Every structure is written in C-alpha cells, then in structure tokens.
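Complex shown without one protein chain; remaining protein chains in place.
Every chain is named by a letter (A, B, C and D) in the order it is written, and numbering of its residues begins at 1.
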Amino acid sequence: MVAVTESAPIATAARTRKPGSPLAGLSAYLQALPLFLVLGVFLLLPLILIAIVSFWDYDFAAMYPDFVTFNYTETLGSWVTWKTYLNTLKFAAIVWVITLFVGFWVAYFLAFHVRTASMQTVLFLICTVPFLTSNIIRMISWIPVLGRNGLVNSALVEAGLVSAPVEWLLYSDFAVVLAMVHLYTLFMVTPIFNTLMRIDRALVEAARDAGASSWQVLTNVILPLAKPGMAIGTIFVVTLVMADFSTVQVMSGGQSASVALMMKNQMSLLQYPAAAANAMVLLVLVLIMVAGILRIVDIRKEL
Amino acid sequence: MTKAAEIDIASVSKIYGQSTAVHAISLKIPAGTYCCLLGPSGCGKTSTLRMIAGHESISSGDIRLGNTVVTDLPPARRGTAMMFQSYALFPHLDLVDNVAFSLKMKGVDKDERRQKAMDMLRLMQLEAYATRRPAQLSGGQQQRVALARALITDPEALLLDEPLSALDPFLKIRMRAELKRLQTSLGITFVHVTHSQEEAMALADLIVVMNDGRIEQAAAPRVVFERPATAFVARFMGDHNVISGRAASSTNGAVTLDVVNGGQFTAQGAPIEAGQPVDIAVRTDRVRIAPTGVPGLGFTGIVSNIEYRGSTVKLSIDGAGIEDFTAILDDAAFFEQTIKVGDAVPLSWGEADAIVLGRIPI
Amino acid sequence: MTKAAEIDIASVSKIYGQSTAVHAISLKIPAGTYCCLLGPSGCGKTSTLRMIAGHESISSGDIRLGNTVVTDLPPARRGTAMMFQSYALFPHLDLVDNVAFSLKMKGVDKDERRQKAMDMLRLMQLEAYATRRPAQLSGGQQQRVALARALITDPEALLLDEPLSALDPFLKIRMRAELKRLQTSLGITFVHVTHSQEEAMALADLIVVMNDGRIEQAAAPRVVFERPATAFVARFMGDHNVISGRAASSTNGAVTLDVVNGGQFTAQGAPIEAGQPVDIAVRTDRVRIAPTGVPGLGFTGIVSNIEYRGSTVKLSIDGAGIEDFTAILDDAAFFEQTIKVGDAVPLSWGEADAIVLGRIPI
Amino acid sequence: AQNPITLRQFGTGVSNINAVAQKCKEDLGITLEMTAMDSDAAAQRAVTQPNSYDIADIEYWILKKVYPSGVIQPMETSKLKFYDKVVPLFKTGKLLPDSVIAQGTAPHTVGYVESKDAKTFTTSETEFFTMMPTIYNADTLGIRPDLVGREITSWADIMDPAFKGKASILNIPSIGIMDAAMIMEALGNIKYADKGNMTKEEIDATIDFLIKAKQDGQFRAFWKSFDESVNLMASGEVVIQSMWSPAVAAVRSRGIACKYQPLKEGYRSWGGGLGLASHLSGAQLDAAYEYINWYTSGWVGGYLNRQGYYSACMDTAKEFMSADEWGYWIEGKPAQGDIMSPEGQVMEKAGAVRDGGSFEERMGKVACWNSVMDEDRYMVRRWNEFIAA
Partner (left out) sequence: MHREPRSREFYVLAIFFALFVVFLYGPLSAIVVLSFQGPSGGLTFPLNGVSLHWFANLLETQAVGDFGGSFRRSLALGLMVMVVTVLVSLLAGLAFRRKFLGATPLFYLAVASLVVPSIIVSLGIGVLFQQLGLQPAWYSSAFGAHLTWTLPFGVLIMFAVFNRFSPAYEEAARDLGASSWQTFRHVVLPMIAPSLIGVGLFGFSLSYDEFARTLMTSGTYNSLPLEIYAMTTNVTTPVLYALGTVTTLFSFLVIVATVGAIFFLNRRRTRA
C-alpha cells in the first residue's frame, strides 16, 4: 500500500503536467520500477546466467566456468535435437490447430449464440472450473479413461465396436495431444471470446444485408476480426506446448520426447550446461515464433 | 437502377419477450417515396425498419415489398438494402472491398466486382480513397461509403437508420441534400429513420410520426406541419403550441374550449360534445404581439424566456393557464419593440391558425 | 452564489507536439456572460476550454480569472468548474455521493456534505433519485446531476463542453432553456462549447466563432448574425449566402463586385481597391422571388433543390456564377406560386441585405 | 524426549516415510521434516540447493554425481554406532566372502573417501563413509502370470514377440541402460567387458537395439516412478516389465496376480543411504549422527524389510521383526500366519512364499548395479535419442 501512496499522486496527472515539476517526470519511472525489478531479477538475470552457463564445461559431476561451444555443437549437431524439435513443433502445430478450432467454435457459440450476458458468464465459468484444478490431476485422470481396460475401451468392446481394446488411446502421441488440448484449450477460448464480444453486431447484419450466408459472414467478417484474439491465444498455446514436459512424459508413457523434456532429463542428470544450451535454443525459437505473431497483431492496441 | 417497390406493412407487431415495441402498425409507402420515420427515442422506429429489412423477426402481421410477401425472407432476398446508424463499415477491408462485399458474396469474380465497386466509389467521389480503410475517413466520407455499399446491391428500397446522427451540423446539412438528390435521381423508395423533425421535413415525401410503438400520423410534411393529427404530433413537430382544455361549445366548424384555471379559446374543427377533453394547436409563427380583436384568438401573458434565433426570435410566455406558450417573431418585428423577460405582452393569432387536434385510440 | 469572474485570455496558444491547435487567441469574457465557443470540428474549442479549466497546459500566453492569473494553477484552485461532454459521472457512486464529491475532497464531514448535496439535487429536481447510480438515469437527468456536481463547488465560472450533444433533439431544447435560466439566476460566467449555431444563438450573450485555431469573430449573437465579420462566419452561421468576386468599383459606402464568369453585385461597405478579392453576404431570408429593379441586387437562376421546413421553404438556386445560392421563403408565399426543381426564377433583395465581409489576417 | 533440533531430509517417497519421522520424534525428540519428491527432482535438489536440506536420502549411483560437487560431507565411521552391522555388500561389494563383485556403480565404489575434504572416492574401506546405507534391493522382471501364459526364465523373455506392446523398462537412463544390458547379454547380442562402464561402441549397440525394439512396438511405455510401474501392471497395460519388489507387492495387494520373477542371469540391484549435508556442524551435526544411529538401530530396518526392501543393518532389524516375518521376508520361508504391511493391512496369506527366495538367494545373485559410467554424457545423449526415436 505504501508504494501506491507514494506514486499514485501522479496517476492522473498526464494532462496537467507542468514543466519544472521533476516529480511528474519521475513518477512513471517509479511506478514502472517494481515491474522492472521483479522481471529484471527473476527473468532477465536468470536468462543471462543461463546464456553464460551454456558455454561452460561439465562432466558427470559438476560444471566448470569456461568458454566452450560444444554444448551448442552437440545440441545442434545431433539428429536427436532436430528430431525432438520437429516432434515438439509437431505437437505444437497439432495442438494449435485443434485448440484454435475448438476454442473458436466454443467462443463463437458463447459470444454469438448465447443471448443473455448472465448465461454467457455461467457457461464461460463452467468451462473455467476444470482449469482451476490441479493440472497434474487433470492429466493423470485421462489414464483410467483411455487405458487398455479403461472406460473408453470397455465401452467400445462392450458395444461390439471393436473386438480388442484400442491400443493407441493411451501412451501415444494421440494421448499427448488429447491431454494438451484438454489442458490448454481455455487459453484459446478466453482471448477469442474477448475479441468476439467486441465485434459490433451491426457488422454481422450489414453482411447479411449484403447477401452473405452464415458461412460467408463467418469467413468474411467474424474470422478476420477475431484474428487478434486468435493470435493472443496462439501465443499462449504455442508457448505452453513448446515448454511442456510433463504431459509428453506421462501421456506418451515415456515413448515420446519434447524439447523441454530433453532439457529436463539433462537437468535431472545434472548436465546443466547442456540444458542451458538447449534452453537458449528453445528460447530463441519461441521468441522468434512469438515475434512473428506480434508482427501480425499489435497486442498493445488490441488489448 | 430505376425499379422501386411499394412497401406495405400490414398489422405488424414486434414483441421483445414480455414487452411490445411495435403495436400492430399498418402503413403503405408508395414506390419511389422518400419516407421518414420520426419519433422520440424508444418509439419503435428502429424496430420497424429492421423488420422491413429482415434483421428482426416479425412477431405478427405481414410486410409486402412490391408483389412479394417478404415476412419470412432473409434480408438479402428482400430487395432492400440497409444503411446502418454507425455505418457498420467492415474495419478490416478497404473501401473497394467494403463496397464490393455483396458482389463477393454473390460470387462475382474479383476483377468485375472491383470494377463495379470503383464505379460506385467514383459516383460518390471517393475514388481517391479506394484503398483506405474506413478508420482513415471522416464521418461524411464514411457515410458515402456506407451508401455506396448499400446501393451497389441495386435495391428496390433503401433503409436508413439515423444516417446523419453522427455528423456535425455543418456536414449534416450537406449530406442531407446529397441524400435527397440521390433518391430523386435513383427513383427508389427510401425509408429513413430520424428523430429530427427538421431532417424529416427537409427530406420526406411522407412523414410517419410514431409514438410508443404506434403511428400517430402518416402524411406529407406539409400536412403533418399544418394539420398535425394529434397533440403528440403537434408538440413533437415543435412549431405548434398545444392548448388542452374541455370543450365548451361547438358552432360552424369551430370549437370553443375552456382551459382549467385559464382562458377560453376558439379553434377550427369538427364539433365536439361539451365537457369532452380537447386539444387545439396554434402555430407558433403566426402569433403576433398585438391585442386580439376576436375573443378566443389570443391572450395576455408574461414573457419567461427570449431566445434569439437569427432571422427570428422565440418568446416563451406564461398566462391564461398555459405554460411555455411559444411565439416566433420575425427579428425585425421583434427588435422594433423592446420586450424583456417579465414583461406582460398581448398575443393574438388568426382564425385559421388554431385547429382542433384529434386523439388516436390506444 | 452570485460572484462571477471576468475571463481574460491573452495571446494563448496550444501546441500539441508539432501541430498548433490554438493560435495565440485573445478574448475577454465579461463577468456574468453566457459565452458560446462555436466552430467546426477540430477548430480548437475544446482545447481552449480545457486551458481555461486547467486540464490542458497553456503552451504560451496567459489566462486571468477575475484578478488572478491562473495560468499555472491546478483546476480546483481556479474558481472554475467543468461539465464534461459525456458528463463523466462517477459510475460507482450514487447521485448524492457524486454531487458531494468535491465536499468530501475538501474534508467536509459526511452529514453536512450529504445535506448540501441533497439541497443541490432538490434544486435540480432530482431528490427522488438521490440513491440511484448514474447508469440508472436518462440522459437529461444525468446532465442535471453533472450540473449539480459542478455547481456545488460554487464556481465563478462554469465551463461546459458540448453539454447537449448527447441528448435527443426534444430534450436538447428543454435542457437549453434550463441552462439559460440557471445562468441567469446564478449570474456566473458560463463558457459553453458547441458546434451548433442554433444552440449558440439561443443561449449566448457572446458568441465566439473559431476556425482553425483562430477567433474569426467575437460578438453578440445579433451582430454575428447580422454583420458576420468574415466569409467563414457568414457561411458557418448558415443564414447568409456568400458571394465571392473582385471589386469593380466603390462608391458612396457601396462596393460593386464582379463574379468570375457571372454577374455583377452591389453591397454595403467601405470602399475597396478595384481588382481586390472581395466577399459579400446576402441574407437568405431576405431573398424574394421577383425581378429586381436595381441592378446588382438580384439575378435569375435555376432551382436545384427545394427543402420544406414547415413555416418556411428553402430553395437552392444556381446561376450568375454562383452555386447553391439559398433563398428562404415563407411557406405561404412559396405555396402561392408553383416552383419546381429546374425552373428558372428571378431573385432579388434589398440594398441593406447585402454587406461586404472582412478577412482576418492569418 | 524434547529436542529443539530440526533436521530436514529429502528423498524419494520410497524411504521418506512419515512414520519414520513420527517414530524419530518419539524416540529422540528430534523433529524430522521430510520432503518427498520424484527421483529427478531429488538429484537436482541435492546439487543445486545444498542449503535446503540437512540429510540427503539418495541412491548410490546419483551420489557418484552429487558427492564431487561438495555438498555432502563424509561421515566418520567411528561415530556410526552400527557401522559394524552394515551388510558387507556396502563395504566390499561382496555379500559373502566368496561372492563375485557385481558390475556397475556398486555402493562400495562410492562409499569411501580418504579424508574429510576429499572429492574423489577410494576403492577400499577408510574411516570416512560418504553415506550410511539404509535401503537396497534387487530388481528383476515382474510378470502377470495370468497373462504371460508361459514360463519366464530370462531377461531375454521381455523381447518375446508374444509380448509386443505389452512390455516396459525403466526410463531413468542410469537404470534403464542396465536393464537393456541385461537383456542384450541374455539375448546373446553382445558380451560387455563391463556393462557398468560401457564403451561408446557398446552404448551405441545397446541403444540401437533399444531403438529398434521400440520402433517395432515392443514396448507399451517406459516408466519412471513407482506408481507408474504399479499402474501399468495392475491395469494390464503391461504384462512383463522391469520391476521393484514392493511394486509387485502393491499390485498383489489389489488381488491381482503378479510375480517378482527370478531370472537365470541374476538381478539388477540398487542401494540408497543417508548423507550429511556439508553445512552441518555442531549440535546439528551431532543430532544428524544421532538420527542416523537411531535409523540403523532396527526399528526403521524392520519397517523397510516389511515393505519388501532390505535394511542395511540386518541384525538390528531382526530384533524388530517377528520370527514369522523374518522367516517370510528374509529367509524365504512360507508364512506361518498372515503377513501384514507396515500400515497393518494383510499383504500375504499364510502359506505364501516370497518370490525369489531368501535375502541371500536374492542379493547373492546380483549381476549389476545401477550405474553412472565414464561415458555418462554420451550415454545420456544416446538415451535421449532412444526416447525421441
């Protein structure tokens, strides 16, 4: 509260700033300082350190300050890295497509087909509840559903649809993707819902008036205008998938790899410089992807 | 672009949940008419227009356009085009694409539709802005784009919901003239929603005054102005004083009424049973500052407000049981005398300037 | 509540980054005046008002209120109160707390400030709504709350930025009268920004017409109307035709001018060197349909548009090198004849109805 | 007893049991704060957050990585009351004097250092013990006898095409590689010079073999934690997999047939112990010794034995077990009465005989230990390739 007391006076002074009042110029900096300090100490500094460590040497027991590049050459020179990155990107792409599809239609339904604001709120919250429970529990809760003798297989076998349990439901890429979609779809629904709610309903009528079918309204008006929301959702989902290790580990039954899982394995075996090099490569990749998305939408404006 | 359609609205109602926004209105708008729907906020103008356009379902009744009953047709198959209040231009498309939108929906190929859209933009003198987005245009330019977008569908009727309300007064008058010119040259039916009497008067061939979901009067502007059908219309049009009282006697096409705690007035109209409530209207611009010779055609009151209007001056006067009686005087005539707020002045008007108003059954 | 302050604006400019919104304007608004700042969109009205209020820094020049130079004072210490365009009522507070806000800021204790706020609400006939939130009020009621909130600070000057623009026309006229009445009874200085000529005429003691960051004319409404200082003012006020040409000869307080590819006209005014550009103004409501006896006081043109206005009719006429010349005719006079668009009509006006306009140096 | 001292211990859930802390409080008055974590987190915690714990409860193979970083201080054997009772396996690598020392990171190879601050291990017994051993066991294949449908006798059986998509091994590189090595040798694919310290070529051969098996769909999953192995087996996802003895018991306790299958090639073994954090000194250090001495004094040993693990001080543990329990768990005898779990549930009915027989039969047939090899970095890289393949 103290921090607010000190800096709040300037909160509103934007238009009344007078030359010669040094505090006025200072206040924005004071207000921004806590954010900068937190991010500086807990994000910037650690990242710099990781960058440094990625050039250190190590053996099976410890790491040694040095300047070696083999962490990178080993990482980038191995087909495993490439394969893992491809695999991770594959997950990201598939999960992105599915969450975008599902997220869009769910948000679209809520925004355009649910008539009252209170019903919108209720339905949206219904979607939110599962996201407030432990991710780990949510993930492992798939196992009894998808297993060889799980709910789905029992039902399928009992219904006579298959003669033997379907094996690929669990411990497979399918399972990984399913769990990720389960975990991350809300991150797509929320921003898309927000942008859809801001679309002027008159635009839809104008389009109908111009002879657009429902489908044409969707493709020519709503989709283009929903782009900012989809972009923000994409940032969330893509970065979450790129950084995921536990879902891949658990749902693939250890049969599949992701970049973060590879990093985590290296970390578990105390190979920090290798993990750091991996981290830098992953970081650069993710930042490039996000920068690409940010070129398409100016999120500062679209918020 | 010369086809026009009559619009026939038969006992149309609009019910939202529990409340009725439009009460079984009936109205015929002849082909090629410039029709203005006029009325205070919430009276059902937009609802009516949107039912014609097909953006709102019709709760009961039927609407016919030309020879087709359009009650259940989707907007695009009605032969109408709508211009939205805030224009509803597509923010993600440039002007050409905005205007070409309906052609694209129809599957017209790209070159052809861009060609046609450019022609339309040229007509609206907007070709220089063809590649701009709507946000980069002024209000007046946006309006012309909205018009272009509506007209490219070659409609039989153009429906406009407060097309001028977002413009500044300067521009409003210019755009008004442009609208009228356009309607005359296209010859199609225009239905234009407004809550400005001035706008309706300036534009309309047919003014439809609505109140509380009902039509109070539908007539030519001159009729609405000179012979307002009801007290509401007279008051709403703003150029009449409405005096309410009870009929005292009726003779010779003239009715005499008593104002509670006030004077007695005479007005032209059909006989009314004594004791019945009656409203009369007195044209504000026919009131003179002069003692009346004929009783019932004037009174003396206290000036409560003076508003300068340029070529005229508006006086508000209280007296004879009437509050806020308005007299519009020519500026020259007014400034010849020296009238101040608080002065007592004699007012009078001619026999033909006071008429009896009707009441609509509810 | 009777103190009022003169507002003295001396060479005040407002510069936003690279662009100058207000160009060194000077203006004295006498104490107790109802002053309207009038002008087209973007001309600098709001910037000027906000500099007076203290919500915008003054780039150069000084502003004095009464005897105090307020240039560097914060808003609350200037003795002004501001009413915002969309009212800016605090949505989280009920009416009493909205109105009592400034007292609370001053540390007035709860009972006393609620008492005073209730008095103020009573004055505005809003006491019944005291516990409502602003969102639960109509536009007109909100406006009165905003007024109450501003007036409770007991200001020497009340500053209003387009206070009526959000209201429907019906309400606009009522609230206009209320504002005027209030100003008269309080006796304090009002500075009211509008872009409606009608509003300014109706309300102001002093109209300040601005254009492009400069003052074109500051005078009483009648002067602005009858003797517009510049072509811009004449055009903007809308009741004059402006005819531009080059001076041919000057005699006897009358100037004769030639219109390019058109006729020759005469107007009252100081002599002007032959060949110099000159603008004259002809009052639209003084134009008659009749051949002129005196050369230079009329022409014959083609009717391009007819707009019905109730008690008057507006004709647009092209001819003699002039486009869109306007004539306002009395309805009775108009309907006696049968004039249609496309007809050629002779127009004429009196000697006193045409005046030479000035030009402001830029 | 009232003791103001608090000791913070971390480790995997295998041995970070609340009952131990409770009993410790009762017996010593020392407050033991235990944090259980998965094995990956435990390794990282040990090295990167040395101040966050007082007692490290870790495995010997990870100690090989942890100790050189200086976060663990050697303990003086003289202060360890039951040092003499420690099973010789931890001192010499031999259970019995004539046993062959198994390959891999055998506990005794990382058990001793020369001095208080030595960073390297010695090969023979000294007065400085890196960790006090507490828990160990021999792992083998677990099977679902009802579902495998045939006799299982060799590590090679896990590769039987009949079990395609129903087999599993561990996904902790240092452990999984040893499973793989056992399988490779059993299949006769290779003869390692020292499978606990493979050459790059041997690593390549092993991983390539695993990759091929994986791509052929032999494996259903790779497990990393106790529960996963239990669930895989109990749900029938897998019918044959590398398994721990208590995990087999956990499956059985649900009424599902599961066998801890002794194999002719022998077992893959592991061991864990308690290490002292470097920062410990003074009263804290004394308390830590006191705690470790209490830990090895028998009560905990009995508890661990009863779970199906083995205590490092068998003699002390024996005093805390009934004759029947001792007979069943350690001597491989048929149970006289019902065998109860430490929590008091019936684990085995009277008459049951423990799979794999007695302690000596099991621990006497250890073929290798979980290992950290010289080529650890290379091996881990290749292991990642296997997982990614």
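Note that in this section contacts are C-beta pairs under 8 Å (C-beta built on N, C-alpha and C of every residue); 3 or more make two chains touch, one makes a residue touch a chain.
Keep in mind the model is a prediction, meaning the values are calculated, not measured.
Student: Would you mind spotting which of C:Q136, C:S185, C:Q276 or C:Q337 touches the chain that isn't drawn?
Tutor: The missing chain is touched by C:Q136.
Student: Among C:K3, C:H23 or C:K104, exactly one should touch the missing chain; which is it?
Tutor: C:K104
Student: For subunit A, enumerate the residues touching the unshown chain of the complex.
Tutor: These residues touch the chain not displayed: 1, 3-5, 7-16, 27-29, 31-32, 34-36, 38-39, 41-47, 49-50, 53, 102, 105-106, 108-110, 113, 118, 121-123, 125-138, 140-145, 147, 149-151, 154, 182, 185, 214, 235-236, 239, 242-243, 245-246, 260, 263-264, 267, 272, 275-276, 279, 282-283, 286-287, 290, 294, 299-300, 303.
Student: List the subunit D residues touching the unshown chain?
Tutor: 8, 10, 12-14, 16-19, 22, 33-39, 41, 44, 48-49, 51-53, 224-228, 230-231, 234-235, 250, 253-255, 343
Student: At which residues does subunit C meet the chain that is not included here?
Tutor: Output for subunit C: 53-55, 74-76, 80-82, 84-86, 88-93, 101-102, 104-106, 131-133, 136, 149-150, 153.
Keep in mind that, in the parts below, only the chains that are shown with their structure count from here on.
Student: Compute the distance, rounded to whole Å, between the mean C-alpha positions of subunit B and subunit C.
Tutor: Comparing mean C-alpha positions, subunit C is 25 Å from subunit B.
Student: So the centre of each chain is just the mean of its C-alpha atoms; given that, what is the distance between subunit B and subunit D in Å?
Tutor: The computed centroid separation for subunit B versus subunit D comes out at 91 Å.
Student: Out of subunit A, which residues touch more than one other chain, so two or more?
Tutor: Residues of subunit A touching two or more partner chains: there are none.
Student: Mind pulling the subunit D residues that touch 2 or more other chains?
Tutor: If we look for residues of subunit D contacting two or more partner chains, we find none.
Student: List the residues on subunit A that touch subunit B in their complex, please.
Tutor: Residues in contact with subunit B: 200, 202-203, 205-213, 216, 220-221, 224-225.
Student: Sort out for me which residues of subunit D touch subunit A in the complex.
Tutor: 39-41, 43-44, 47, 64-69, 165, 168, 171, 173-174, 214, 219-224, 231-232, 235-237, 372, 374, 376-377, 380-381, 383-385, 387-389
Student: Per the contact definition, I'd like the list of subunit B residues that touch subunit C in the complex.
Tutor: Per the touch definition, subunit B meets subunit C at residues 40-41, 168-170, 173, 176-177, 180-181, 184, 195-198, 201-203, 221-222, 225, 236-239, 283, 285, 305, 307-311, 314, 316, 328, 331, 335.
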